[in-house]
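Here the complex is missing a single protein chain, while all its other protein chains stay put.
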Amino acid sequence: MENIITSDGYRFLKNAWYVAALSEEIVGEELFARTILSESVLFYRTLEGKPVAMSNRCPHRFAPLNIGKREGDTVTCHYHGLTFDAQGECTNNPHGNGKIPQACKLNTYAVEERDGFIWIWMGEQDKADPSKIMDCSCLTRNPDSAVAHTYMHNKCNYELVTDNIMDLSHIDHLHGPLINTNGKLSPLLPKVSEAGDNITVRWDWLADPAMLLFAQNLARPEDTANQFFEVVWHAPSNMQLTVGAVQDAEDYHQDGLVLYDFHIMTPESATTTHYFFASTRNYMMDDAAYNKAKMDGMIEAFTLEDKPVIEAQQREMGGIDLLGLNPVLLSSDAGGIRVRRKLRSMIEAESA
Amino acid sequence: MENIITSDGYRFLKNAWYVAALSEEIVGEELFARTILSESVLFYRTLEGKPVAMSNRCPHRFAPLNIGKREGDTVTCHYHGLTFDAQGECTNNPHGNGKIPQACKLNTYAVEERDGFIWIWMGEQDKADPSKIMDCSCLTRNPDSAVAHTYMHNKCNYELVTDNIMDLSHIDHLHGPLINTNGKLSPLLPKVSEAGDNITVRWDWLADPAMLLFAQNLARPEDTANQFFEVVWHAPSNMQLTVGAVQDAEDYHQDGLVLYDFHIMTPESATTTHYFFASTRNYMMDDAAYNKAKMDGMIEAFTLEDKPVIEAQQREMGGIDLLGLNPVLLSSDAGGIRVRRKLRSMIEAESA
Partner (left out) sequence: MENIITSDGYRFLKNAWYVAALSEEIVGEELFARTILSESVLFYRTLEGKPVAMSNRCPHRFAPLNIGKREGDTVTCHYHGLTFDAQGECTNNPHGNGKIPQACKLNTYAVEERDGFIWIWMGEQDKADPSKIMDCSCLTRNPDSAVAHTYMHNKCNYELVTDNIMDLSHIDHLHGPLINTNGKLSPLLPKVSEAGDNITVRWDWLADPAMLLFAQNLARPEDTANQFFEVVWHAPSNMQLTVGAVQDAEDYHQDGLVLYDFHIMTPESATTTHYFFASTRNYMMDDAAYNKAKMDGMIEAFTLEDKPVIEAQQREMGGIDLLGLNPVLLSSDAGGIRVRRKLRSMIEAESA
C-alpha cells in the first residue's frame, strides 16, 4: 500500500538531483560511504580532486568497498581483491586467468560539485542534466566569512522535513526569541505559485519589531520593519529560503538585511533523512565571528526545537504516510500540500 | 492470523474499563502521555482537578500534544499552535481567517478517578458506564497507612500477566519464603465459578504453618492456620485478589488476617503491559512502616521473581499467542484458561 512508508513498495523520485554530501565531507584520498534512497554509495575524489560516486557493493560478494583499499584512482575490495576504477570498471581480477566477467562492474552515478555540495543523480544516468541543479551560487560568490554549511541526520521521512520548511508558520509557535515571528505568519495566506517544476511559497508582513536576529542589525531595532519569507521548492526536496527585513526602503536586497538559506533533504531510507543546510547573507559579510555564531544558533534551533517535534511526529505516525492519515489541513499548509501532491505525481509518472 | 500477536489483525477488547494511570501519576498542571491499546493518549487534570483524556496526536500534523503548552484547561500544540480544550474541541486556530475545520478535534475518552486509579474507556464512548468499574473502594475506606499503589512496566502480552494471577499455584514454586505456599496449592483443584462477566477462582487450604507474611502476625506463628486465595477477574484484565489466614475461628475478615490486593493489567501494545498494583489489609492498619515494607516486598517479589519468568515466556513464545502453541493444560489452569476463552469470545463478539 502506497501509504505505508515501511513497505517494500515505497518509492523515491529517482530521476532527480540530490545532495549526497558536503564538499568538506569527501576529503583527500579517503573513501566515504553514505546510503542514499536506500542504496549504499561509495564516494571519493580522484587524484585530480573530482568527486565520483558508485555502488558501494562489490558485485562479487557484496562486501562494502569503502572498507577497501584506495590506490591512485582505484579501489580494491578488501575481501577478494577485485579492483575498480573511478568509472566503476573492474581493472583487475586477481582470480584464475584474470579474465574480468562482463557483469563485474559497479553502477556509477553522475555527480556534480557546486557551491560546497556534492550533488548526485540516482536515476537513469543519461537523463542527468547538471543544468537542472538548484542554483546555490550565492554561496560561492560571497566571502567565506559570510558562508556556512552543515549536515544533520534525522530519524524521520524526508517529506516531514520538507513540510517543516514549506510551512514556516511553525516559526510563530515552535522557536525561541531569536527567530520567532510572534504570531505574524499564521494569519497570513501564504502566496503559492508554481513555475515549471518549482513551487514557491511566500509570506510578507509588517513586523513590529523585526525578528530579533534582524532587529539587532537594523537602524531602529525596536521599530517596525517590512519582512518576507520566500521558499522555492525544487523537486524532490531541495529548498531555497530567502528571508528579508527592511526599514524605510523598498528593496530588501539593496537596502535591507537578507539571508539566503538552503534547506536540502536527501532520503537515506524511508524513515531517515540527511539534512543539508547552508546559509549566506548580504550584511556583515566580513564578520567571521558573527558568521559562526549565526550558524551555531541555527544548528541549535533545529536540533533543540525542530528535530524533536518532527521525529516525534514520525513516531506518532508509525509507518504511515501523512496523507494516509487524513490530516486536518490549515491555510498555512497550502505550499506544503501542493509540494506533496506534485512530488507524488512526479513519482507516479516516473514509475508508470 | 489470530494467534500472531504481532500481526496487524491483533485486537483488544475496546468496550471495557482499563486503568490508565495511578492518580499520583497525573499531577498539577502537567501533561502526561501514555500509550494504551496502542493508542497514544494525553492526560491532564483540569484546574478543578478532574482528569481528562484525549488523543495525544494533533489532528493537523500528528505532533504529540504532551510536548505542547498547557494554559488554563487548554493545550496548545507546540508545532503550529492549534489549541484544544478539555473536551477535545479546537478553540483556536491561529492560521488564516481562524476558521476551525470541522474535523479539527481530538477523540476524547471517558475517564473516572476512583480509589487512586484513573480508569479509561477506550471503545464506543456512549457505552462507558462507570457503574461497571471494578469496586476498589476498600482502598479509599482504609487509612493511608494501610494502603499502597504502584506501577510496573512489563515486556510481554497482558494475558501472560493475567495468567500469572489466575493461577496462583505458581507461588508454590516461584516465590521466596515470605509468601511461598510450600506446595500446598498445586494439589488442590481450584474452585472456579462464573457470575455475569466475572470469573472467580479460589483455593482453600490448611497451612502448616501459614505463609510467613501472615504467620508473623498470627497468635501462634508456628501452628496451623486456615488460608485462602480468591481471585475475581473482571474483563478484560482487572483482578481483585483476597488472601486470608485465620486460627481458631471461621470468619477471615473479622477474626483473621486479610489482604485485599488489586492486580490490574492494561495493554500498552500487543507485547508490552502496564501493571498496576494496589493493596490494603485488615490488620496493623496504622503501621505506616509495615505498610511501606510490605509494598516494597511485593514490588521486589514481582520484579525479581515473576517478571523475569513472564518476560522469558514471551521471548520463548515469540509472537505467537499461548493457545496457538497448544500448551499442555494442568488442573491449576482451570481459572486462567476460562478467562482466556471468555475474553476471546468477548473480543470476537465486539468485532462481529
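Here the chain labels run A and B in written order, and each chain numbers its own residues starting at 1.
In the analysis below, contacts are C-beta pairs under 8 Å (C-beta built on N, C-alpha and C of every residue); 3 or more make two chains touch, one makes a residue touch a chain.
From a predicted model like this one, the values you see are computed outputs, not experimental measurements.
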{"item": "Among A:98, A:177 or A:196, the residue in touch with the chain that has been omitted", "value": "A:98"}
{"item": "Option from B:31, B:100, B:317 or B:346 whose C-beta touches the chain left out", "value": "B:317"}
{"item": "Footprint left on chain A by the chain that the document does not show", "value": "40, 56-57, 59-64, 67, 76-82, 93-98, 101, 103-104"}
{"item": "Chain B, residues in touch with the chain not shown (by the definition above)", "value": "163, 167, 169-170, 172-174, 183, 186-189, 308-309, 312-313, 315-317, 322, 325-332"}
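Methods note: only the chains that are shown with their structure count from here on.
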{"item": "Chain A and chain B, separation of their C-alpha mean positions in angstrom", "value": "47"}
